[in-house]
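Let me begin by presenting the structure, written as structure tokens, before commenting on it.
The complex is shown incomplete by one protein chain, all other protein chains being positioned as in the whole.
Our next item is subunit A:
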Amino acid sequence: MEHIRTTKVEQVKLLDRFSTSNKSLTGTLYLTATHLLFIDAHQKETWILHHHIASVEKLALTTSGCPLVIQCKNFRTVHFIVPRERDCHDIYNSLLQLSKQAKYEDLYAFSYNPKQNDAERLQGWELIDLAEEYQRMGVPNSNWQLSDANRDYKICETYPRELYVPRIASKPIIVGSSKFRSKGRFPVLSYYHQSKEAAICRCSQPLSGFSARCLEDEHLLQAISKANPANRYMYVMDTRPRHRVQSWWATQKDIGRIIVRISSKIWNDEKIRESDEKKRLNAMANRAAGKGYENEDNYSNIRFQFVGIENIHVMRSSLQKLLEVNGTKGLSVNDFYSGLESSGWLRHIKAVMDAAIFLAKAIAAESASVLVHCSDGWDRTSQVCSLGSLLLDPYYRTIRGFMVLIEKDWISFGHKFSERCGHLDGDPKEVSPVFTQFLECVWHLTEQFPQAFEFNEAFLLQIHEHIHSCQFGNFIGNCQKEREELKLKEKTYSLWPFLLDDQKKYLNPLYGSQSQKSAVLEPNTVSFNFKFWRNMFHQFDRTLHPRQSVFNIIMNMNEQNKQLETDIKDLESQIKQRKNKQTDGILSKELLNSVRPESPALKATLSLKEQTLLPVNDVLRTIEGSSPADNRYSEYADEFSKAEPAVVSLEYGVARMTC
């Protein structure tokens, strides 16, 4: 490739990220068209996909060489020292180019070839079928129908072609409503709860301005509420929090005065709780700018609820702060916790979770339908709708169901994966860890309900890996229309069949207790239940991990149990055979000979099993990082361990997967 000037540099040092004494491994660095590869003296390989690189930094030249720091989107951080500055500069420039592609066609997925034929590839893409999913939920039915209004993406470019709407909502109503909603994202069905007959719907904010109202939009909301025979009363959830109202007031005094008038009117409304007041003012501010929230007077049977999830920019800088804190060398406990606090990361996670719980409760306890929106309805709305459905429906807690959920609420409804994950060299202000937060919320649920999920943490980490890897076509592009134009189904592969093939790795061995499997999950969001997700943010920092994993051992034991069960069946049938033969007494020699050859072979496989099963356990139980050099006890620890060969294990299975 034209960007690569140097393909191989020798005598490169890989520094231990947390060591205070600059402990390092020496090895060779290779640059390929898709990966950066480091092979150390022990032949241990570290693969870094170019698309995973979030930033490359060349630090000031030191006596030992030129430092190159690479931060990855999967939270791997590597610190190389390249002996010659020119090599370092070449690699730096190449990585800058390779990590930020200008065109979709240059992404890895378009060249990745897992050796499948076209039929297999197409089959892979057809694995998840959303029409099937809506059928599973029970739509279309007497109240909900498939609308063809958006069949050619004419009404809304960022929605999928197939949309489900109330049966009584006619096409003119839909068109009218879409004109009133930002980006044409009118209210549509996201999840239908069959037994409660209640629906989760989603849309974007209304362009209501001050007095403008839209009769069609009001009709559509009425139709949604009428489509629920169980409860006519419905909720509209605005997922946005209070804004910086104060600064806005200072500059917009005139509009401010109008708002005072409106808000004083709201004050008199006894339905309104005080805590909602500030959130309302914020939406009010939005409304003054021509965007905002629904005027309650114009919509009957509707309860408006504000939940405070911050916008993508707040989330981006929150993650940035979090990464700064946990990347610090020699971090103290107090700095860690004050950094965790000031980053606000866990507060944001809790906000998303609380919103999803509100949504699930409205449906499960009140049988009320809920319409969820934020500004454009593709970030916070996706978080809340998908997490709410996950709490309500155990299907989404299975491996396959979780894939369906992501396809439905994220991919098809136009969460802008390419922009949010920065797949291409674009506006850095569009990048935001919205989907990462969703995965983290799910992880928190798996911590509280260890038996409710068919999948394990590795599954979440692997999905996170691939939203950034651009190895598969699923997450490329920002909406379905764009994906069709890119002909992703013809030119790239789908991730899901590959994950299903590897299912064993992602199974939760404890899954299956009836009480947790089928129930609506009611997580407790008291603050102390939210913890720092070490295995996500320090996925590649092995020294910080527990040295023995209960989870892996139980997972293996579960596998082993299955194997043992079949072994027992085999053995029992063999014994039976033999016994029968013995009781038969007289056997012709030919018959004996014909049976004979079987048994040594069987014995061989059995003894093989004995050998393969046990070492797996041994490997799992081996103590990793039994060298104190891995840990930072004190300034003395470093002084002591000069002769110690440093053990830096950066490989974690995932990197290998992607090559």
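Heads up, the rule we're going with is that a contact is a pair of C-beta atoms (placed from the backbone, for glycine too) under 8 Å apart; a residue touches a chain by one contact, two chains touch by 3 or more; residues count from 1.
Note that contacts and distances are computed from a predicted model.
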In UniProt, the chain not displayed here, chosen among "Large ribosomal subunit protein eL14", "Myotubularin-related protein 9 isoform X2", "Calcium and integrin-binding family member 3" or "Proteasome subunit beta", goes by "Myotubularin-related protein 9 isoform X2"
Which of A:A54, A:L340, A:A368 or A:L391 sits in contact with the chain that's absent?
-> A:L340
Absent-chain contact - pick from A:T63, A:N117 or A:N524 = A:N524
Against the hidden chain, subunit A presents residues 18, 326, 331-338, 340-341, 344, 346-347, 350, 448-452, 509-510, 512-513, 515-516, 524, 526-532, 534, 537-538, 543-550, 553-554, 557-558, 560-561, 564-565, 567-568, 571-572, 574-575, 578-579, 581-582, 592, 599, 606, 621, 623, 625-628, 630-634, 636-637, 640-641, 644
